[in-house]
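What follows is a single structure, written as structure tokens, with notes after it.
Every protein chain of the complex appears in place save one, which is left out.
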Amino acid sequence: MRGVAITGLGIVSGLGVGAATHLTALRAARSGLRPLSLFSLPGLPVLPVGEVDEELIRGQHPSRSVALALLAARQAVAGHALAGEGLVAVGTTTGGIQESEQHYLRHRGQEGRPDRQLLKHHPAGAIADVLASEFALGGERQTFSTACSSSANAIGYGAACIRQGKPWALVGGVDSLCRLTYAGFHSLKLLSSEPCRPFDLHRQGLSLGEGAAFLLLEDEDQARSRGASVLARVTGWGCTSDAHHMTAPHPEGRGAMEAMTAALADAGVEASAVDYVNAHGTATPANDRAEALALAALFKPPGPLVSSTKGSTGHTLGAAGAMEAVFCVLALGAGFAPSTAGLTEPDPLLSLRHVPPGGLVAPLDVALSNSFGFGGNNATLVFARAAP
Amino acid sequence: MTVSILGLGLVAPGVEDAFRVRTLPELADGSAKRLTRLERMALVAAQRALANEGEMPDLALVFGTGYGALAATAEFLDGIATRGAAFGRPIAFQQSVHHSPAGQLSILLGSHGPALTMTAREVSGESALKVGMTLLDSGRSDRVLVVAADEWTESLAAGYRSFECPQALSLGEGAAAVLLGAVPGALSVERCTLTAHPCPVLRFATREQLRPLLLEGASGVGSVSISAASDEVLKAETWGLADLLPAPARFIDSDFGFHASAGLLRLVAAATRVQASPVGSACAVHGVALGGGQSMTVVRHVRT
Partner (left out) sequence: MKANPDTQQALPGQLKTLLVETLRLEGVKPEDIDSSEPLFAPDSRLGLDSLSALELLSAIEFKFNVVFANDGSARQHFESISTLAAFIESAKG
């Protein structure tokens, strides 16, 4: 896939808001994980999560996910005029459930009319509607809900649409911390009691997070001719299915390898061209092992630099693909590969070339980002540094 | 690029069923392991659309749903409320994930191609169709199975009622599937346009907003399938069409009831009608969603 430029981006997470804040945080390998305070569930432990500072979104919108999405999307579109029939593509796993679950727990499926405002933004597709209305954007709206790969697929689809001739695409993802996913992941015994440790010998599970990230995509020639800065390019998208199990990844990472292979083919680059991989790296024993096997099968030693940023933001589910896309763009632009926060003793069974502690300053031309979701959905994106 | 419909599948309420699928069909191979109602409807519709096909390991799947497995979501939250958050039911949680039916479908079919789940309120089926067409147009896939499914639950019905939208319409449920291929065929999808208008989240677009795409799609076809999602929408569609196409050429497939996936069920019904009509017949299927979404899909009987 050639010629899809990223001309805007925005991000909010447990690390804070904005590209500069996040790049600084990545350079410092800062962790944004702290004890859950957004809600409490009797009987469940208070675990480290990537919770967004309330001050950033207070009073912005009655729906937390909409508020997060607006905050990130606003940064991405700032200074750009988006006319004509473009695309808004959002990835999310739970949409407005932060509020609707409160309605359900209170009223257990009855009308509960006095609280009905809590239901207003329940449908996951409502976020794209609000974004489009807020920025007066016409055209196609899509919401991808493929679990943890949602926003990676939204970005890939957006890039494909730019190649098919759409004038612009606002693409990204969002998810809020909520009782459903917190209790849900707890029931699957996938949560770590300490801040997560991707690829670590002593990793014991994931830490949840929340936030939003958005990219503005357009045709590269169009961007340059109108004098817009090109931050990076989206060059490849691969999407595959494990067809194996509903919650566990294929043990040898077969679907993951196929997704990475497909993305590289789409980008027209060899595996050896990849300088940096932002892994899915959730810190569950199963994911990290399967992903490492897939990476080892695809990349000849020494292989690209690898890190997971989930040690800094937590696993933000529907927002993860987009957040990690932003991190790849920042890494390519800054010539800096971020290290894996939370990784202290690499698991010797995983043959990976970890980014050293403190990160690595090095020119990076091609970055690859993985996002793997429940139901065996694997999505990989390839990014290239903007040509000078 | 020609996009042909190679298979159609439907799981819909019977006329007597008051918009609910009273008897869940069995999967073709008899397996129904740990599947929710929503998944069962979706998988059976898929099997029906694939009935004439052999194995397709690279088949792309695009699943559309407005609300996903609400029953499973409710069941998980009920568990929190009654047993306590520490005793959540992991199966209900897994089933509550919007992508779950698509994941089950990929396992059932053994397909390793892309599997995407789309959600766009009441044009979710059409949304999935659009994404499927884009996968074909861009050359990323040459066979795409588009499936849409939504289920009736008390909490969803209560939700619509509490906002009085849409007025006086029966919430239904069902599933539909369309197998698409980038090959010549008897039945083609001539266009699929998804757009949306600035609009409050709990309202449909205005008649002025809807008219341009409605007129554009309905010109050059012999029949139109209108949404009639509410009295207000019916009036808007009627106004929008003005004198284009006489009443007998305007279909309202109200037996399906109203729900987020009904648009794809209506598309299957329209395709079936068109296929049984003379070569050259075409139908424009119009869809609208709360929050301003609008869809226009044209199916044509291209040759025998």
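Per-chain numbering from 1; labels A and B assigned in written order.
Just so it is clear, a residue touches a chain if its C-beta (ideal position, glycine included) is under 8 Å from a C-beta of that chain, and two chains touch if they have at least 3 such contacts.
Source: prediction; values computed, not measured.
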Which is it among B:G88, B:G132 or B:G263 that touches the chain not included here?
-> B:G88
Where A:S13, A:S31, A:Q75 or A:S187 are the choices, the one touching the absent chain is A:S187
Have a look at A:A29, A:M246, A:V277 or A:L343 and name the one touching the chain we're not showing.
-> A:M246
Touching residues on chain A - with respect to the absent chain = 187-189, 245-248
Residues on chain B facing the left-out chain by the touch rule are 33-34, 83-84, 86-91, 94
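Everything that follows uses one rule, which is that only the chains that are shown with their structure count from here on.
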Could you state the distance in Å from the CA-based centre of chain A to that of chain B?
-> 28
Sort out for me which residues of chain A touch chain B in the complex.
-> 41-44, 85, 93, 95, 97, 101, 104-105, 108-113, 116, 119-126, 128-130, 132-133, 136, 138-147, 153, 157, 160-161, 163-164, 179-180, 182-188, 239-247, 255, 258, 266, 373-377
The answer for chain B against chain A in the complex is residues 61, 66-68, 73-74, 76-78, 80-81, 84-90, 93-94, 96-100, 102-104, 106-107, 109-121, 124, 127, 130-131, 134-135, 137-138, 140, 153-155, 158-159, 161-163, 194-199, 201-202, 260, 289, 291-293
